[in-house]
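Apart from one protein chain that is not included, each protein chain of the complex appears where it belongs.
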Amino acid sequence: MGEPYLIGEAMTGGYGTGADILQGCTIAVERGEIAVIVGPNGAGKSTAMKAVFGMLNLREGSVRLAGEDITQLSPQDRVAKGMGFVPQTQNIFGSMTVEENLEMGAFIRRDDFRGTLAQVYDLFPILKEKRYQAAGELSGGQRQQVAVGRALMTQPRVLMLDEPTAGVSPIVMDELFDRIIEVARSGISILMVEQNARQALEIADKGYVLVQGANAFTDTGRALLANPDVRRSFLGG
Amino acid sequence: MSDRVRGFVLFGIVAVLLLGTGFVQSWNSALLILNMGLVSAVMALGVNLQWGFAGLFNVGVMGFVALGGLATVLVSMPPVSAAWSAGAGRLFLALALAVAVIAAAVLCWKRLRKGVRGWVVALLLIAGFFAFRAVFDPAVALIEAIDPATTGYLGGLGLPVVLAWPVGGLLAAGVAWMIGKVALGLRSDYLAIATLGIAEIIIAVIKNEDWLARGVKNVIGLPRPMPYEIDLQNDAGFVQSAASLGFDATTASTLYVKLGYGVMFAVVLVLLLVLAQLALKSPWGRMMRAIRDNETAARAMGKDVTRRHLQIFVLGSAICGIAGAMMTTLDGQLTPGTYQPLRYTFLVWVMVIVGGSGNNFGSVLGGFLIWFLWVQVEPMGQAAMTLITAGMADGSWLKGHLLDSVQHMRLLTMGVILLLVLRFSPRGLLPER
Amino acid sequence: QTSEAKIGVILGFTGPIESLTPMMADSAELALKEVNDSGNFLDGVTLTPVRADSTCVDSAAATAAAERLVSTDGVVAIMGADCSGVTGAVLSNVALPNGIPMVSPSATSPGLTTAEDNGLFFRTSPSDARQGEVLAGILADKGISTVAVTYTNNDYGKGLSDAFISNFEANGGTVTLSAPHEDNKADYSAEIGALASAGGDLLVVLGYSDSGGKGMIRSALDTGAFDTFMLGDGMYSDALLADLGTDLDGSFGSVPWSEGPGTEKFKEVSDAAGINGESTYTRESYDAAALIALAMMAGGEATSEAVKDNLLAVANAPGEQILPGELGKALQILKDGGDIDYVGATNVELIGPGEAAGSYRFYTITDGAFETVDFR
Amino acid sequence: MIRVETLHRHFGGFRAVDGASLEIATGSITGLVGPNGAGKTTLFNVIAGVLEPTSGKVFMDGEDITGMPPHALFHKGLLRTFQIAHEFSSMTCRENLMMVPGAQSGETLWNAWFGRGRIAQEEAGLLKKADEVLDFLTISHLKDEKAGNLSGGQKKLLELGRTMMVDAKIVFLDEVGAGVNRTLLNTIGDAILRLNQERGYTFCMIEHDMEFIGRLCDPVIVMAEGKVLAEGSIAQIKANDAVIEAYLGTGLKNKETVG
Partner (left out) sequence: MEFLNGLVALANFVLIPAVAYGAQLALGALGVTLIYGILRFSNFAHGDTMAFGTMCTILATWWLQSLGVSLGPLPTALLAIPFGIAGCAALILLTDRVVYRFYRRQKVKPMIMVIVSMGVMFIYNGVTRFIIGTEDQNFADGERFLIGAREFKALTGLDEGLAIRTTQAITVVTALIVVAALFWFLNRTRTGKSMRAYSDNEDLALLSGINPERVVMVTWLIVAALATIAGVLYGLDKSFKPFTYFQLLLPIFAAAIVGGLGSPLGAIAGGFVIAFSEVGITYAWKKVLGYWLPDTLAPDGLVQLMSTDYKFAVSFVILLIVLLFRPTGLFKGKSV
């Protein structure tokens, strides 16, 4: 097996001039696979995602996409290279309507994105109902759906999701995971942080457990689920 | 550099600038800058209380400063007895009428049903307004007719002028309370423009109600807390002791008076600074910062945000009022036309932000520094221009034009320095933490 | 004796009258240059002007600037300040304590007449109390009995309008409405609307020619609210005519001025020096500076005391009359122990506590030009 | 403890809460679930005084508290957390907690100036308490960190921590669990049970994690489209067809086919 499609290797770095949050952690995802990151609060999961997306200055380590070193690229350039990201917080344009939020997801696309828009509305019917409402007026779960929808609109080749299911109802969560599987099957790589870890690991090809900015366990999703240590300390038994 | 060291260094720099002014220019200039610097620092402290502590965007500083100035006239000028006997009774009747009408309107608003109350209140206010004008206008005409070139107003109470400082604070506080009751529900920039407008209204009243403080005709020659230099110069004892210190009488007297003001202002500043600092470093200050950070959450945590906002708005405005009274005392005159937002509101804001909002010492530092610059950029600009043109041929068009424009260098230099300072410490010279 | 004496020139180079002050300063400096060039001044002492910004409105900044002039630059006398408000501040906060004489070319507020000054304050412009009488007199002569008034909302405008209105009403006239206007504001429709409603045979404009006053006139002409105006001193400027052209024909006004050779001579002198001397208060500025120099000469030393003690003497009779451009001659006379009566560009005659008695030129505007009717 | 009577809250024409009536019994841990946008948070906001109801009434211990401002409700012992964390971002975690208790004598200016001794004493107590709470939430290493710099989950923990600073009668928790590590969430669940049993707190919590709800809550109220859809024990709810259809769903379709 060659190099993974997207890899953040031995990443070390922190916010501004503060202490290192990431301590040489490595995260990778193959083409068409789902990789899930779990770990305690404050472990550095979101930080790792941001680092992979170039929103953080790495002091050491590198990020490579399809073999190309992209460590120095700006987030925008990474978007242009086919990466999509849903941050954990502040992941919608509150003052814009739902539909405009989705359109912004398709900002870099020059083709006709109405098909994708319809797909997103199919996936989250409530959004279609609220398409002309300001996203900031939505409920917590609805916002989350907008955020994921926005990223899907990009039609990225790698989709990075930071806790996409936080606050969404079980039925929507199932839909979402279903859709993620579908997306992955179409050849898109998914890198995702989850606290609903058991459901997430069930569908994951690969799982990472991060603790204090470093890799603690790495295995297939199933294997991690089966590991009693991991279950007890990180998955709530 | 730790915060404390940084603070010492920066205050040291200000001290050096002032001392430098003393050595290079003159001690009178240095003291004058120091005195206005003290007053500015007090104003900045007031604004910092509102913005830095509680996040209230008050751009009406000018209004409160002017109220302090008004208090100085009302407290210290001798009463004009002719005017009092001419129309004062009627005038106060009119004012009482106005208060009654407003009280009735507020009462109606609170008591009546939603549908009708708007109309009733509007009607009441309009009718009340005309009744008020009917009593008020003749009274004003009577008062203003009394020797308009020199008086034409009611005069003051003839009390010692230092009393005007607390009174100025109270006057500003009272007005701030009324404004706060109405406008504090507004958010950020909307509150800003509301306060800006109210300041303009206050100035408009002071400018146009001549019976109050002569309006734009100015009140000059206000009583002073310090002796007149001339009297000192004619006082043999003073001249002698000055001579024994090696000063000539004129210099000694001017320095003496300025020092006197300086000491009084410094006492006020230190007192207020201590109180502000104690307040900031207490649960009260913590509560205020919480309110500033997130009002919704603070409310949910049991803090009465509305009341606290009102409290701090009143306090901060009162401090501006005190500063305004001090400044008018120093000027020795009330000239309403000179109240311009650029000078009395925005410059104070520059002081607070450059100093570092949320930090009391920062505000004081900003007060001194920005005032120093405001005064000294003029010679600085001139010097810069002389330097620039030094190499040019005499009589060239460009040189002439540049030298003619030297006065515009004042604000330009101010802008450049402001940007430079903020460039090197974008969160202010002494940031909050 | 030092070979240089400094004179402060404190005018509002920035602020609401920033467009008037450069010419005023130039005129003042022209006088000083003339004195220096004559070579007759006090054994070769040179007078050096030092400019400072009064801002016209910010008393504190003006005081600071004046303080710097006095204590740092060591000026011995001040030509200035310009606006009445800051003039009062500089007078009581700087001039009085330091014993520095001030000669203001333009602070015309009646209030300054009674201000405490210890004999240090002079002005080459008359108090507006007098101009009020003159203006009312003009109307009386013309038989106009109802007018509307607008004035710039400061001590000058208010003082002048008070003086005018009381004189006018004493003559039996009626003021339909007296509305102030703020200078340099964006729009004057409201004022014009109210004044038009009030009506009147003409509009009396007591403001500044390049500022609110002009704005008011323009607005009045544009809407057809008034077509005749009576103008106060602040309105007299060529620029006004240049801008409004023949629309002002038929309007009239008064301006501190004197008949005769002084004024014309000043125009010659200033033209020769390439200075625009036809702006407001340029003549007064020239005279103020000249008086300071002459008073020093009369006192025999370039000191504050000399100015304070001799200014009235050189300004008034008896003595040989001195016009602009004749400062050298005047210095010579003084040197020789003679007496002079400085006439200058404005027919200087200082009365009372040291302010110009004021003679006014009553002019009308015909074919887009000022035309003198008489002097009063 | 809390009784809500035909409560309405409309946004323009939209009925976010549409005539909901429910009761929260004293001493219970009541779960509130429902699809996204069902109006749960809006209901909380109306009860907690953040939003005015369009119509309807809210009672607490029989007293009409409709439209009372939040700070007054706080002093009556009604506390709440926010779904989207509302930390005081420029203050440290410790300060975030220490500011919570009401009626601190240092909160009046007079005492801040002249009662420094008493304040110092009180502060010492508050500090101890705050540190205990931080310890419990496993974020004691962050006590001097600005709350704005916390991770998403840590902010939620801090949000919860605030309710632990005072003795409350009833606590409304809006999805404290979302974004919190499941192992930690279990510990939090234990704490909630303990507070409920030992100190008699009443809880009402919105949560989408059915396992968590199942462990703690009885009864569970289901809301949908602004109305109460069902109420009962967790078992009853899980078996309710309407609830399954609207909220719970039937699991993943694609799951079986994955690797």
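The chains carry the letters A, B, C and D, assigned in the order they are written, with residues numbered from 1 in each.
Keep this in mind: contacts are C-beta pairs under 8 Å (C-beta built on N, C-alpha and C of every residue); 3 or more make two chains touch, one makes a residue touch a chain.
The shown structure was predicted, so the numbers you read here are calculated from the model rather than taken from an experiment.
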Contacts of the hidden chain among displayed chains: A, B, C
Given A:Ala10, A:Ala66 or A:Met104, the one touching the chain that is not displayed: A:Met104
Absent-chain contact - pick from B:Val75, B:Leu91 or B:Val354: B:Val354
Among C:Val50, C:Ala239, C:Ala273 or C:Leu312, the residue in touch with the chain that has been omitted: C:Ala239
Selected residue (touches chain absent from view) among C:Gly143, C:Gly172 or C:Gly224: C:Gly224
Residue numbers in subunit A that touch the chain omitted from display: 53, 55, 74-76, 79-80, 84-85, 87, 90-96, 100, 103-105, 107-108, 150, 154
Contact set of subunit C toward the excluded chain (per top definition): 15-16, 18-19, 22, 153, 177, 179-182, 184-187, 189-194, 196-199, 210-211, 214-215, 218-219, 222-225, 239, 243
Residues of subunit B (touch criterion as defined above) contacting the omitted chain: 51, 129, 182-183, 185-190, 192-194, 196-198, 200-201, 204-205, 207-208, 341-342, 346, 349-350, 353-354, 357, 405, 408-412, 414-416, 418-419, 422-423, 426-428
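We take it that only the chains that are shown with their structure count from here on.
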Mutual neighbours - chains that touch subunit A and subunit D alike: none
Selected interface, B-D versus B-C, where C-beta contact pairs are more numerous: B-C
Whole-Å gap separating subunit B and subunit C, where each centre is the average of the chain's CA atoms: 31
Geometric centre distance via CA averages, subunit D-subunit B, whole Å: 46
Centroid spacing, where centroids are CA-atom means, of subunit A and subunit C in whole angstrom: 76
Full enumeration of touching chain pairs: A-D, B-C, B-D
Residues of subunit A touching subunit D in the complex: 15, 39-42, 45-47, 88-89, 126, 137-142, 144-145, 162-163, 166-175, 177-178, 181-182, 195-198, 202-203, 205, 232-237
Residues on subunit B engaged by subunit D in the complex (per definition of touch): 275, 278-279, 282-287, 289-290, 292-294, 296-305, 311, 315, 432
Residues of subunit C that touch subunit B when the two form their complex: 13-14, 18, 22, 51-53, 57-61, 63-65, 67-68, 70-72, 84-86, 88-89, 92-93, 96-99, 109-111, 113-116, 118, 129, 153-155, 157-159, 162-163, 166, 180
